[in-house]
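Excluded from the complex is one protein chain; the other protein chains are retained at their positions.
== chain A ==
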Amino acid sequence: MSLSPKVLEMREITKSFAGVTALNGVDLTLEGGQIHALLGANGAGKSTLMKILSGAYGRDGGSMKLLGQEVRFQGPSDAKLHGVHCVYQEVDAALVPQLTVAENVMLDELAKPGAKTWISPGETARRAEAVLERLKVNVPVKRKVAELSIAEKQMILLARILSQDAKVIIFDEPTAPLSGAEAESFFRILHELKDQGVACVFITHRLQEVMDHADRVTVMRDGRVVYTGPLGDAGGIDGLISHMLGKTFAEEFPKVPAEIGDVLLRVNGLKRGTKVRGVDLEVRRGQIVAVVGLVGAGKSELARLLAGADRPDAGTIELKGRAFRFRQPADAVQAGIVSIPEERRKQGIVIQDSVERNLSLPLLSQLSRLGVMSARRERSLAERVISALGIKTSSPKLEVKYLSGGNQQKVAIGKWLERGAEVLVFDEPTKGVDIGAKSDIFRIIGNLAAQGKGIVYFTSELDEGLGIGDRIAVMVDGRIAGVFERGEITQEQALFYASGGRREQLS
């Protein structure tokens, strides 16, 4: 075991995208034979930092030393040649499913410049077995990778990395797709790697895993490092949470008073695949139900089920006491559930069409007679919606691609205004939207609730969910972990539950 301190040193790293600062003078030191947890809320800059480290992005400023030598990677493959590897969540993307385990483990050998032209299958299998042996992984090397489970694939990927003398391995939320037992065997391998002197960086949202396995912790917030040091000094889970949240600037959540009425939407035991595993939810007239959870908790998948975009495996959706089975979004819209999807530019609006055409999209029948569109009525609808929501556009004829993110989002909301919907499902509506437009969007949502609509608001920004929701449902791993009244739960508690903590653990 070689404990070479300071395998990698990053100093004063800065990076900005289109004028927006993502990293602001970040320092990070990695030591061999250590598991280093990297924490931070969404958008704190973890991914950007790791992409710079693994060569996917260039840096704007700062220095990076690998084993004392200044380096600047030309790309991910250059970083790999230097021994810096990254394991992304989508392990499938890095493996060739129709090849065998052995061939996948030795894949980089094949691609190396100067690799042998003739490959002996026996030799490949033997060498792959040796590598797997080092990791104490027991997978037959002749199996096709396509037949393996995600956890096994992850191990193959790790073996492949280990076969080429890795110095630094970055794990981006490696346990998110794994079951409990699978995660255990992952951690066993992680410790193997650590014992072999590899510097392991470990990004996760599950704080318990950090407490159990990390040696050092670095916490990032708003593009800076706010804490770095040994795990023992971090102050436990509570300490980590308060570092991650810090003092968020007082953001305004304009709350429009709304009268809460009868139950509009009732969801029972909704299931689909591994992402939505039995969700119960209730939304009343005038009520905003915020479903909060970390990225990957299954929020978008649940939102898509409610909107009829996907079909559930099991469970029921009832609207005003009537059960529905949506075969396509058109059925949900007809029943009165409409959605403002997460991927605004891909799903919410038609980017190359005008504001007017986007707004009239769900209302084509209402705006036409015998199928022929009425230009006059279409124009007046557009003008009404534009002024009601304060959409900043030079003309209803302007293509939405020229609008700011916030105004595009208002168009995605605005098209439903006159559709007579009962329930509106918002999935991360403030993503990529500036502060001003954000509070506009909150006001619009508040007004909709005041009109007696039911609102389901999915967000991974905990402060946002807590600020806007009348009720807050915390979602973890495809289930609702708890439902709280407004003011009944703090951000720290929400993050605790969202990170997989249980109620009885909280003192």
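Simple rule for what comes next: a residue touches a chain if its C-beta (ideal position, glycine included) is under 8 Å from a C-beta of that chain, and two chains touch if they have at least 3 such contacts; residues count from 1.
Throughout what follows, contacts and distances are computed from a predicted model.
Comparing "ABC transporter permease", "FMN reductase", "NAD(P)H-dependent oxidoreductase subunit E" or "Stage III sporulation protein AD" against the UniProt entry of the hidden chain yields the protein name "ABC transporter permease". Of the options A:S149, A:Q208, A:T274 or A:Q334, the residue whose C-beta touches the omitted chain is A:Q334.
Of the candidate positions A:G321, A:G371 or A:G487, contact with the hidden chain is made by A:G371. Only one of A:D238, A:D353 or A:E418 touches the chain withheld from this view, namely A:D353. Where chain A meets the omitted chain, the residues involved are 307, 309, 328-330, 332-334, 338-339, 341, 346-353, 357, 360-362, 364-365, 367-368, 371-373, 415.
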